[in-house]
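Missing here is one protein chain; the remaining ones are kept as they sit in the complex.
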Amino acid sequence: MPGTYLPSEYLPVLIFIIIAEAFGFGALLIGMIFRPKKPYFEKLMPYESGITPKGEPRYKFSIRFYIIAMLFVVFDVEAIFLYPWAIVFDKIGIYAFIEMIIFIVILLIGYIYAWRKEAFEWD
Amino acid sequence: MAVTEVRTTIHPAGTDPVQIAEKIKELFPDQVIDVANFRDQVSVIIKKDMSVAILKYLHDDPLLSFDHLQDLTAVDYLKKKDVRFEVVYGLYSMKYRHQIRIRAQVAEDNPSIGSAVSIWEGANWHERECYDMFGIRFNGHPDLRRILMPEDWEGYPLRKDYPLKGPELEKDWIGFREVIRRSQELKEFEWEG
Partner (left out) sequence: MIDTSAIGLVQVEEDVKILAPNVIITTFDKIINWGRLSSMWPTTFGLACCAIEMMAAGAAHNDLDRFGIIFRGSPRQADCVIVAGTVTKKMAPVVRRVYDQIPEPRYVIAMGSCACTGGVFKTYSTVQGCDSFLPVDVYVPGCPPRPETLLEGLMMLQEKIRNEKARWSPWR
């Protein structure tokens, strides 16, 4: 058919993907077939050194993880914007440089705000 | 180099155990039944009614100062004596280094005695063990329950009329019978080669 594009140079990649999937899923499949399947109540209970489990299985973890993740996303996206600018830096002149400085200064103000609000403290 | 003072273990003011026993006798004359002395180990045999008061006097008196309860246990004299149980308190004074033994007689029909936990905190588990093994209740104990045997065990194992090999399987502890019954039910899940 005219207009279709078959990327035939990437055929080895397809074969590679298929074989890798076969290894992974094949191992799981063989296990599922040959595994003994004899569940009963005591075997399926959650392990707590042999006694009946008491209390909640979950525990509270610190909210600092969420704050650090948010800050990471913001500054990571900033770094992503810096990459293409750095590549064409010598072609775009002084105005692009000043604009990028303004961009970084805006994010720097946000960074100083987070610092003063003790977002970087762990305890 | 200064010479350090060597503390003598005998304090001059009357702390020979026989004299301690005499002091208890003059303060609580109708409570002391007997004083036994075997090779300088003095035991004072008392009635159980004012045992806590006597122990508190021994703890608080500044010249006696028995601040260390070394042991708290019980003895079962089944049919060898008139009164079946004796609760034995082994007391020691770390300040004056004298020790004495107090034996409180507890009758079989109402095996209870006052608790020494208010005087020495360490009596807590010892009294739980006496309750577990002999069935002697301690009045005023904050948490009197079994400590060595399972919570719902029937019987008091260290009494002299309790069989050593324990009850038969049909009358045994319900938890153990449950384990055996369940393991019979799960026989098909065993990995027998």
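Things to note:
Chains here go by letter, A and B, matching the order in which they are written, and residues are numbered from 1 within each.
Criterion: a contact is a pair of C-beta atoms (placed from the backbone, for glycine too) under 8 Å apart; a residue touches a chain by one contact, two chains touch by 3 or more.
Nothing here was measured: the structure is a model prediction, and the numbers come from that model.
Check A:6, A:28, A:51 or A:102 against the missing chain and you find that the one touching it is A:51. From the options B:92, B:125 or B:173, the residue with contact to the unseen chain in the full assembly is B:173.
Touch with the chain omitted from the figure is made, among A:34, A:61, A:95 or A:122, by A:34.
With the whole complex as reference, residues 33-34, 36, 38, 40, 42-43, 45, 47, 49-51 of chain A touch the missing chain.
Seen across the whole complex, the unshown chain contacts chain B at 148-150, 157, 162-167, 172-173, 175-176, 178-180, 182-183, 186, 190-193.
Everything that follows uses one rule, which is that only the chains that are shown with their structure count from here on.
Chain A and chain B have Cα centroids lying 63 Å from one another. Within the complex formed with chain B, the chain A residues making contact are 38, 40, 42-43. Contact residues of chain B toward chain A in the complex are 182, 186, 188-189.
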